[in-house]
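Mind looking over this structure? Questions follow.
Here is chain A:
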Amino acid sequence: MTDVVLSREIARKFTGGETRIVVEAGTMRAIVRQLDEKFPGLKSILGEGMAVAIDGTIFQDFFLEEVGPDAEVCFLPAIEGG
Partner candidate 1 sequence: MDGNANGYRWIGTRTIRPDGVDKVTGRAAFGADFSLPGMLVGKILRSPHAHARILRINTDKAETVPGVKAVVTSADFPEIPPAEATKGSSPPNYRHLSQNLMAREKVLYDGHAVAAVAATSAAIATEALALIEVDYEILPHVTGVLEAMADEAPVLHEDLFTGGVDPKPEKSSNIAKRVEFAIGDTDAGFDAADVIVERDYDTEGIHQGYIEPHAVVASMGADRQANIWCSSQGHFMVRQYCAGLLNMSIGDIKVTPAEIGGGFGGKTTVYLEPVALLLSKKSGLPIKMVMTREEVFRGTGPTSGSYMTIKVGAKRDGTITAAEADLRFFAGAFPGAPVHLGCMCGFTPYDIENVKAIGYDVVTNRPKAISYRAPGAPIAAFGIESAIDELAKKLGIEPLALREMNAAKEGTRTAYGPTLGVVGFEETLEAAKMHPQMSEPLGPNQGRGIASGYWFNVGGESSASVSINEDGTITVTSGAPDIGGSRASLCIMAAEIFGVDIDQVRAVIGDTTATAFNRHTGGSRVTFALGAVVIEAAEDCVRQLRERAAKTWDIDIDAVEWENGEARPAGENAGKFEPLTLMDIAEKTPMTGGPIGVKKSSNVQGPGPAFGTHICDVEVDRETGHVKILRYTAIQDAGRAIHPGYVEGQMQGGVAQGIGWALNEEYIYGEDGRLQNPGFLDYRIPVASDLPMIDTVIVEIPNPTHPFGVRGVGEIPIIPPMAAVANAIEDAVGLRLTSLPMSPPKVLSALDDGH
Partner candidate 2 sequence: MAKNHVTTTINGEPVEFLCETQQTLLDVLRDELQLTGSKEGCASGDCGACSVMVDDRVVCSCLVMGVEAEGKSIETIEGMADGDQLHPLQQKFLENAALQCGICTPGFLVAAKALLEKNPDPTETEVRYWLAGNLCRCTGYDKIIRSVLEVAEEAKGA
């Protein structure tokens, strides 16, 4: 099982305030699908403009990433540099 962490804003809008959701481990694509199944509409938010941190390592583009069991996945806004 994988822990998904969402921001409070997203939680307020989609998950009734729940910021930590448990899903089945797998690819990020599958995880986003599971989240969208549980909370319809969430998939559209978790695409372009979002990055993820998998166990602390940041991935700006993440659909192919594998996520192991006991991992923690946090969604965060994409990061721009200067």
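Definition applied: contacts are C-beta pairs under 8 Å (C-beta built on N, C-alpha and C of every residue); 3 or more make two chains touch, one makes a residue touch a chain; residues count from 1.
Basis for inclusion: all candidates are chains of the complex that A comes from, given by their letters.
Bear in mind that the values here come from a model prediction, so they are computed numbers and not experimental data.
The candidate touching chain A in this complex, chosen from 1 or 2, is 1. Chain A contributes residues 5, 7-9, 12-13, 48, 53, 55-62, 65, 72, 74-77, 79-82 to its touches with candidate 1 in the complex.
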